[in-house]
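My structure is below; once you've seen it, I'll send some questions.
Excluded from the complex is one protein chain; the other protein chains are retained at their positions.
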Amino acid sequence: MTALAVPRVPSRFLPVIATFVVFVLTFGAGSVRYEGFASGQIVANLFIDNAFLVVLAVGMTFVILTGGIDLSVGAVVALATMIAAATLRAGWPAWLTILAVLGTGSVLGLGMGLMIHKLRVQPFIATLAGMFLARGLCFVISEESLSIKDPVFRAVATETIELPGEVTITYSVLIALAVVGIAAYVLHLTRFGRSVYAVGGSESSATLMGLATGRVKVGVYVISGFCSALGGLLFSFYMLSGYSLHAVGLELDAIAAVVVGGTLLSGGVGYVVGSVVGVLVLGTVQTIISFEGTLSSWWTKIVIGVLLLAFIALQRLIVHRQRDL
Amino acid sequence: MNRRLLWPALALVALLVLNLVVTPSFFELRIRDGHLFGSLVDVLRNGAPTVLIALGMTLVIATRGIDLSVGAVAAIAGAVACTHLAGGGDAVTGMVLALLVCAVLGLWNGFLVAVLGIQPIIATLVLMIAGRGVAMLLTEGQIVTVDDDVFRQVGAGFVVLPVAILISLAVLGGVALVTRRTALGMLIESVGVNPEASRLAGVRARTIIWTVYVFAALCAGIAGLMISSNVNAADANNAGLWIEMDAILAVVIGGTLLTGGRYSLLGTLLGALTIQTLTTTVYTIGVPPTATLVFKAAVVIVVCLLQAPRGAPVPRREPEVVGS
Amino acid sequence: MTEPLTAAQPQPLVDLRGMSVEFPGVKALREVDFRLFPGEVHALMGENGAGKSTLIKALTGVHAPSAGRITLDGAPVSFTGPAQAQAAGISTVYQEVNLCPNLSVAENILLGREPRRLGAINGRAMRARAARLLGRMGLTIDPASALGNHPIAIRQLVAIARAVAVDARVLILDEPTSSLDTDEVDELFRIIRVLRDDGVAVLFVTHFLEQVFAISDRVTVLRNGSRVGEYDTARLTRIELVSAMIGRELGALAEVERRTGDRHAAPTPLLRAQGLGRTGAIAPFDLDLHAGEVVGLAGLLGSGRTELARLLFGADRADTGRLLLDGRPLRLRSPRAAIARGIAFSSEDRKAEGLVTDLTVRDNMILALQAARGWARQVPRRTADELVATYVERLDIRPADPDAVVATLSGGNQQKVLLARWLITRPRLLILDEPTRGIDVGAKAQLQRVIADLAAEGMAVLFVSAELEEVVRISDRIVVLRDRHKVAELSGAGAGVDEVLELIASGRTTAEVGGR
Partner (left out) sequence: GDDAAGDDGTITMGFAQVGAESGWRTANTKSVQEAAKAAGIDLKFSDAQQKQENQIKAIRSYVQQKVDVIAFSPVVETGWDTVLLEAKRANIPVILTDRAIDSEDTSLYETFLGSDFVEEGNKAAQWLLDNTTGAQKVVELQGTTGAAPAIDRKKGFEEVIASRPDIEIVASQTGDFTRSGGKQVMEAFLRSTPDIDVVYAHNDDMGLGAIEAIRAAGKVPGKDITIITVDAVKAGMEALAAGEINFIVECNPLLGEQLMDLAKKVVAGEEVPARVVTEEGTFTQEQAKAALPDRQY
C-alpha cells in the first residue's frame, strides 16, 4: 500500500489500483494461510477457471460504461454451449459452429441494442427479455445436456501451454487475454471507444456534441452479445458440454466483477483492466473457499459475502486515503 | 390514469383476456365459508410478496439505488420465524423478531450505501450472498415445517379476502399516504435525481437513503413471512429466490427509471401484477415448461414493441438534461 | 414592425421560413422567419423563454419543427440530429454547457475528430492541439485534466473552443458569455471577428446589451415565440431594442438606482470569518458580513470567489480559521447546518448543483424550505402554492405553471426558479453565486430590486457576479479577490467600476485588509 502511495497516481486510476492492491493482499494472506497456495499454477488457474468470465466482464464493461446493463450474458453463454454442442453433434465442422455461435450472440445483442435505442426500452427490460429468449431457446434445442466430442473442441480444451516454472495455461486464457487487449485498445484508442465514455458521461451532451450516440448504444450491446457468445465458446471448451442450465446467474458475477473493478454503474468511469482484476478477486474468493475445505454450505455463502465485503471496504479505504492526501 | 401507466395496464388486461379465452372460468369469483375464491384472487395472493418487495424496491430505486438482498432477507425472515415456532415459540413474537432482524439488515445495507458510499448493487450483493447463508445457518439447511394457526394466517389466511392481499394493499396505501402526505416522496425523488443539489439544499440525503433501505428490508421481511406461511415451512434455499429480479422488473415495467428520480407506486403495483399474471397464465394455458421462457420473452418483446413511440415525434429528444 | 433589410448580401447562408415548434402544451416558436448571412454576426435577442434556444435547436436538428423549412446555402435541408448539422458545417455551442465531465478537457474539445495515427487516437497530438486551441482563448489549463474539475466558466470556454476548432460555415453560440469576465469576453470577440472576416456566419445569443452593440451587425428579436423584427445594429438604440424585446415602453426598466442610502448595516457583524481558508482553494481571509448590507465579491475568473462562498456555507470544509455567527463560534459540518442557522447559498452551476430538473417548479422552489422542516412536516399545500405564486410573479417566471417540470423551462427561467428557492427560505445571510446568469434585462433589474429590498429589510447578502457593473451597482461593500487571495475591501461609496478593475488587474492592495 505504502509503496504505491508514493508516486501520485491520477485519481481516476485509484479504484483500479486499489482493487489490485487488495487482490495482492488477499492473495498474500491466502499464501500465508494455506500450504501450496502461493504457486504460479494457482495464479494460472485463476485465469484458466475464469477465462470465460473475463470475456463476459469485458463485454459487460462496455455496456456499463454507457450507463446500461446486460442481464442476458449468462443465458447467452448457455445458448452458445447448446448451439455448439447441437451443431457439432449434427456434424458441422468446428469453424462453422464457432461462426454460428458468435453470429447468434451478436445478433441477439443487436436485437437488444435496437430495442433499447430505437424503442427506448429500459436496458434492464430489454436484456431481461433477451435472457428469457436465450435461455428458452436452450430448452427448445434440448432439455438434456449434450456432450461435445468434436476433436477440435477437445483439443483446444485439453491442450495446455507450458510456461516457465512448470506453469501451464490453456488456449482459452490466451483468447481471454487477447480480448482484454483488444477491448482496451478499442476503448482508449478509437473514436468508438471514446464515444462509449462520452455517452456514459452524459448521453444528451454526447448527442449535442454531434456524436453518433445511437450507433454507440447499439454497438455496445452487439459487443456484449459477441463477448457472451465468445465466453460461451470458452465455457464449452471448459465443460465440453452444452446444457441449458449452464451459467445460471453468471450475469451477476460479471456485473459484480466489473463493479468491484472500480467501474461506476452510472456509466462513464472505469477500465477493462479493472474488470479483469475484479474477476481475479472473485476467483480468489472461490479459491480460498476451496482451500479452506471445511466450510459447510451455508458458511461458504457467508464467507463469500464477508470476503467480498472486506474487499470492497478495503478498496474504499485506500481510495479515500489517497484522495485525502 | 397517468399516461405512463397506460401500457403496463393494457398488458395486464391483455393477459387477463388471454386467460379468459383459454379458461372461461378465469374471472369467476365464488364465496365459500365467507372466503372469496377464484383465479383472480389467486393471482393477487401469489403476487402479494412480489408487490410488497417491489414497493420497497421502488423507493430504493427512486434514490438511484438498488437492493439485491431482498430475496435473502425474505428467506431470513421466514427462517427466523419458523425456527422460533419450531422451537416452541409463539407466532407473534416470532414474526416480530423476524421483522426486527430485517430492520437490522436494512440498517446494514443503508450503512454500506449511505455512509461508506459503496455502490448499491455491490453493497447489497454482499447480503444477497451471505444472507442466504445466514438463513440456512438458522435452519441448518433443512426445510423447517411448522404448524401454527396464527402464523398460517399471514400467507394463507382469509378475512373475506386472503390476508396476504390485505397486508400488501395496506402497505401500499400506507406508503402512498406517507410519501404524499409528508415530504418524504419529494425528498426521495430529489435525492435520486440530483444528490449534490439536494445536499446543497439541505436535504438529509443520508437519512433518507437509510430509511428506504430499512423500509425495503421490512417489506422483504413481511413478504418472507408470507412466503413461508403460505406453505407452512421455511425453505432457506428457495424462499424468495430471484424475487429481487421480479421486483426490479415490476418497478421498471411500472415506469420508474433505474436511474432514479420520479417513481410510481401504482405503476409498480401494475408491474408486479403483470408479472404474476404472466406466471399464472403460463400454468393455466398449459405452456410446456421448456417453452415457458420463450413465451415470456415474446410477451415482454410484444409489449415493448407496442409501447414504442410512433407517429410524428415532435420533440425528437426528451430533454433529459436542462432544456433551452 | 420589420425594418427594411440592407441588401448587402444577395443570398442568406441559412434561411428559416415559417418555423414552428410545439411542445406538449406550449407553442415555443410560431412561424418564425430567420436569415443568417455569411460574414455577419447576428444577435438573436429576446426575453427568457422567448424561444431563442428553441430556434437554435430546431435549426440544428435537436427538435423536429412542426412546420417550416430550412435552406442552407440555397438547398433545402432537414437535419435529424446535431451530428448531421455539424457535418453540414454548422458548429454549435448550446446554452447549457453540454460536455462530458468524465472526460479530459482535450477530449471534450476534440471528441469525434481526434487526430489519429494508423487508426489509433494519437493522445499526444490531441493534447497539443487542444492546448493550442485553449491558448487561443487565453486559457492555460492542463488539457489532460478532467473537465469535471473545472468551474462552469472554464467549461463554457472549453465548449467554445470545441465549436471554433472546426472549419464551420456557421457558428452558433447560445449565451456563451453568461459566466465570462470582460477579459474572456474580449478574447472571444476577437476570435469571432476573425471568423466573421473569414466569411463565417455567426449567430450569437446574449442578454448583455453592450455585447450586442459591441459585436453584432444585425439583430433579430423574438418575443413569445414569434419574430418581432430584424434590425441593423448600427441603426438601433438600446431603448428600441429593449422595447422590441419586452413589447412595451421601457419605463419599468429604468436601471436600479443606487439604493444603498436607505439601508443601514447593523453595527455588529452577522457572520465573521477569521483566517478562514482551504488549501488549494482559497488562502485564509477575514471577512465581516453585516445584516442589512450587500457585499459584492469581485475578481477574475478563477480568483476564488466561488470557493470563498462555498466555505462560508459549509459546502466545503475549511481547513484553517474559524467562523463566528452573532459573535459565537460556528462549526459548519454540512450545508444543512448552515441552512439551519439562516445561511443560504445559490450555486453558480444550476444544472449540476442547483436544480432537481426532473421535478416541478413547485417542488424545486420549496425544496430548501422543506428540507429545513424535515420530511415529516410537509409544507402545507396552501402555503406552498402561495409562496410559489408570489415568486413566480415577482421574478416573472414563464410559463407561470407551478406544475411544469423544470427541465422544460428556458435557461433563464430555470435560474429564476433556483433563486426563488433561496428567497423563500428567508435566510439571514443570502450568498448568491452568479445569480443573474442567463437572466434577461428585465428580470435582472427586477432581481436587483428584490435584493435591495431584502437588504433593506435586514438580510445580509453576499453577491458574486462576473458582471462587474452589476456588482458595483448593487453592493455596499466590495471585496476584491485575486489569485485566490483577498486583496482589497472597498466601501461602496468610494467604489467605481474602474477602481475595482484596477485593483483586480494591478496587484495593488488596499491598506484596510491587505493580501495575505
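As written, the chain order gives the labels A, B and C, with residue 1 at the start of each chain.
Note that a residue touches a chain if its C-beta (ideal position, glycine included) is under 8 Å from a C-beta of that chain, and two chains touch if they have at least 3 such contacts.
All figures in this text were calculated on a predicted structure; none of them were measured in a lab.
Student: List the neighbours, among the chains on screen, of the chain that has been left out.
Tutor: A, B
Student: I'm checking contacts with the chain that's been left out. Which of B:Thr145, B:Thr182 or B:Thr207 qualifies?
Tutor: Result: among the candidates, B:Thr145 touches the missing chain.
Student: Can you name the residues of chain B that touch the chain not displayed here?
Tutor: Chain B touches the missing chain through residues 22-23, 25-26, 32, 39, 42, 46, 136, 140-143, 145, 156, 227, 230-233, 235, 237-239, 241, 279-280, 282-286, 288-290, 292.
Student: Spell out the interface residues on chain A facing the chain that's missing from view.
Tutor: 36, 39, 41-42, 45, 49, 138-139, 143-148, 154, 157-158, 235, 238-249, 286-287, 289-291, 293-298, 300-301
The criterion applied here is as follows: only the chains that are shown with their structure count from here on.
Student: Going by the touch rule set out above, what shape does the chain contact graph take here: line, ring, star, complete or other?
Tutor: Chain contacts: complete, every pair touches.
Student: State, to the nearest whole Å, the distance from the C-alpha centre of chain B to the C-alpha centre of chain C.
Tutor: 44
Student: Mind pulling the chain B residues that touch 2 or more other chains?
Tutor: Touching at least two other chains: 317, 319-321.
Student: Send over the residues of chain C in touch with two or more other chains.
Tutor: Within chain C, residues 62, 81, 98 contact more than one other chain.
Student: Given the complex with chain A, which residues does chain C contribute to the contact?
Tutor: 62, 81-83, 85-87, 92, 94, 98-103, 107, 111-112, 114, 116, 119-121, 146, 162
Student: Help me check something: in the complex, which residues belonging to chain C touch chain B?
Tutor: Against chain B, chain C makes touches at 21-24, 49, 52-54, 61-64, 66, 80-81, 95-96, 98, 313, 315, 334-336, 338-340, 345, 347, 350-359, 363, 367-368, 370-379, 407-412, 414, 421.
Student: Going by the contact rule set out above, which residues of chain A touch chain C in the complex?
Tutor: Contact set of chain A toward chain C: 12, 185, 188-191, 194-195, 197-198, 200-202, 204-212, 268-269.
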